[in-house]
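All protein chains but one are shown at their positions in the complex.
Entry: subunit A
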Amino acid sequence: MSGRMELLSEQGLRLDGRRPHELRRIKCKLGVFEQPDGSAYMEQGNTKVLAAVYGPHQAKGKKTEGNDLVINCQYSQATFSTSERKNRPRGDRKSQEFKMYLQQALSAAIKSELYPRSQIDIYVEVLQADGANYAVSLNAATLALIDAGICLNEFVVACTASLSKANIPLTDISHIEEVSGGPKLTIAALPTAEKIAFMEMSERFHIDQLETVIETAMAGCREIRDILESAVKEHLIHIGSAADWARVC
């Protein structure tokens, strides 16, 4: 394992100066666009993502068959999002994969029984990529869904975790930590219900450590949920102040 870089210094600091359990700085904003039904902007460290939601509207085309809600996602990564210019923003395998994962995680959160024969479109655009792209995209999508007023069971949030050489779990890993070769575990969870909607892992590590890494990622999810929740409240106060009802909150 020592072939890769040490992710945690002996002084207990990570490469960017965080302690193992610390998240990156999170900034988020709801309702950044007017055209879509819901939108959000999310920043987690240097990873910056825009999400827009259209719907629910009547399902079109072939998708009309069956009674279920169709969740249609699109994941795209701006060509300028990485330090080396990307060739195509979407359609590559990675984007396709992320799109499926987004659908999977969101379908666990959306109260689909309320929207039969309808479709919800979720567009995610990564403006700047610095690790945990999927997790931040999902968080932004959640905010956009909330902004669109779509009923959710709960906040669905994602967080990543890794493992240092000394087997200390690390929360919310950045790009440099990702490429330094540690294992990367992504979890999308419903934190209050303590349910995991989606889990993905790259690189192998021993089963003994899996539990602690999952727990770390879950703790990260809970922390992110709190941040998102307060952002939603703040947003409501802001937009509700015109109608004068926000003060009651």
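Just so we're on the same page, a contact is a pair of C-beta atoms (placed from the backbone, for glycine too) under 8 Å apart; a residue touches a chain by one contact, two chains touch by 3 or more; residues count from 1.
The rule we apply is simple: contacts and distances are computed from a predicted model.
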Listed names "DNA repair protein Rad1", "Checkpoint protein", "Probable electron transfer flavoprotein subunit beta" or "Exosome complex exonuclease RRP44", matching UniProt entry of the absent chain: "Exosome complex exonuclease RRP44"
Omitted-chain contact residue, chosen from A:R18, A:K184 or A:R225: A:R18
Residues of subunit A in contact with the chain not shown: 1-4, 9-11, 13, 15-18, 22, 24-25, 45-46, 83-84, 130, 167, 174, 176, 204-206, 208-209
